[in-house]
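We show some of the complex, not the whole, and keep each chain where it was.
Letters are used for the chains, namely A and B, taken in the order the chains are written, and counting of residues starts over at 1 for each.
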Amino acid sequence: MHKSKILIAASVILGMTSATAVQAEDRFASKFGPEDQIGAANNLSADTTLAASKLISTGKVYSLGMVISRETPAFAPRGVAVTVFSPSQSGNKTIGSNSGTYNDDMFTGWLGVGTQIDGLGHLGDHHTYYNNNHAEDFVLATGLTKLGIENVPPMATRGVLLDIAAIKGTDRLEGGYVISLDDVMKAQKAAGTEIRKGDVVLFHTGWLDLVGKDDGLYGRIEPGVGLEAAAWLADKGVVAVGADTWGLEAVPHEDPDAFFPVHVKLLAENGVYILENIVTRDLAADGAHEFLFVLGQAKLKGAVQMIINPVAVR
Amino acid sequence: MHKSKILIAASVILGMTSATAVQAEDRFASKFGPEDQIGAANNLSADTTLAASKLISTGKVYSLGMVISRETPAFAPRGVAVTVFSPSQSGNKTIGSNSGTYNDDMFTGWLGVGTQIDGLGHLGDHHTYYNNNHAEDFVLATGLTKLGIENVPPMATRGVLLDIAAIKGTDRLEGGYVISLDDVMKAQKAAGTEIRKGDVVLFHTGWLDLVGKDDGLYGRIEPGVGLEAAAWLADKGVVAVGADTWGLEAVPHEDPDAFFPVHVKLLAENGVYILENIVTRDLAADGAHEFLFVLGQAKLKGAVQMIINPVAVR
């Protein structure tokens, strides 16, 4: 039996209402129906893709993924290791009449490292996730049986950069700074556009510049999107929200006792994907506020999240 | 003692020319200079990207990556495993005042599984790789110090589908079938276009339909691009060549004693990337011969290859 069910049962017995549990049941239902697994990706459409393609005017391409290595700071205890070798070619062995040789590589580590997409099964509360999926019903050791990253369709849609650092007149926001709805309003005005359904919204904070300079500070705190702004973005119908920070939202959180409340708001409550450690540097430097955003994440079955390298074209 | 040692050194001692070794030195030099690490990706340009973006007329988006799991057939001993769990939440533990919960995932396995890009450090001969990089100079256990996958710039360029199965009037080419230059000519004519510098060329053979139906047959042999066609494509300046097969080239090879000679031709000799297990099915079904092809592979430092999910937009 679920804890949440027990809570509910207890409240029923005692004639009380378990506000938290009931709220979860309500909050996490998908507006796209009980079978929905992709959330705000339902807001993608051929029309928005076609419209976004019209934004391409120079052909300049941006790599929005960071280079990831053993040294990349990550949420503990996450880490990665790539190991490269030349299988069965020890001792100068070559293969075939052309003396062929080759290298291969193994990856051992966590998928939530560096530039990444959080799938809808990543974070919730009371073991309940997007569309009221309870952990016990879809979280297997061999992979998620629902909400797995393989379900997320490719995103080829309008990307909008909100340069909050610029709005605040700084190169780098302070750790813990909570991006307000007012900040979002000012930034979209500065961008000369308005957030629309189907958009992917990327925040530039300057925080990623700390990587390799002060990894400790980088990982300990961060500026980030506040709850009010997140709710507003979700209401607009955005598909994903990203930033050049490791966890999108302000750390410490607005409510310092909560556990990643903006994640819960976006992922579980609204089915909006989160993109972390996005390299917004070059877009910000170019003043590129609108572009075609393309993301095709590797489709590992049942994975919760994925290391990615989204592409912006303008 | 090793045969190759004797063969190569003998030529030096006796004042002869080691044809094989010298040929390798010549063949593998980059025309983009001794510092070049990205090969045919140098043929990407803002102009070709801009031109490719004009191909988008419907906004339809294609996911060209397959779903990858423990069951995915792969070149032995390659395999993958994703493991999902709820870190430190055993026993119904939740986190914070909002009873937050989350799932994370680990990946243990090989990067050359399923839909993948072969980097330029993947395959060569005589332990020599693209731009005359010798294995001993760049292959470390902790990753390639040159030619690593993190160097490959995003591809946002024209994709061209060559539907060889259609040309040959079949749903699936036979295993071992060698795609000839004539086949390419006919297919591009059928596509109503010509291969150009900066293109990514994808071959549809129908072979991928065997996955899940007859994995043994799928992995044992395959139809594929022949040496003549590969050389022609490289001369045209294509950035990458892909197919809906596990190894791009015909297996058994044209020269059954050689070790992946088309890989050597494309990767080592010409710096042209190889894309494997590409899901061309939907493109072929739609008769989609030209499209914007976008690939941003995760930038794991020093990795040889990468699991990918390219995106086509038309």
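Odds and ends about this structure:
Everything that follows uses one rule, which is that a contact is a pair of C-beta atoms (placed from the backbone, for glycine too) under 8 Å apart; a residue touches a chain by one contact, two chains touch by 3 or more.
Model, not experiment: these values are computed from the prediction.
This structure file shows 2 copies of a single chain, while the whole complex it describes contains 4 copies.
By our rule, only the chains that are shown with their structure count from here on.
Rotation angle, chain A onto chain B, C-alpha superposition: 180 degrees, expressed as a multiple of 5. By the touch criterion given at the top, residues 2, 4-5, 20, 44-51, 53, 56-70, 77-78, 80, 82-87, 89, 92, 94-112, 114-115, 121-129, 135, 139-144, 150, 153-154, 156, 255, 257-261, 263-264, 292, 294-311, 313 of chain B touch chain A in their complex.
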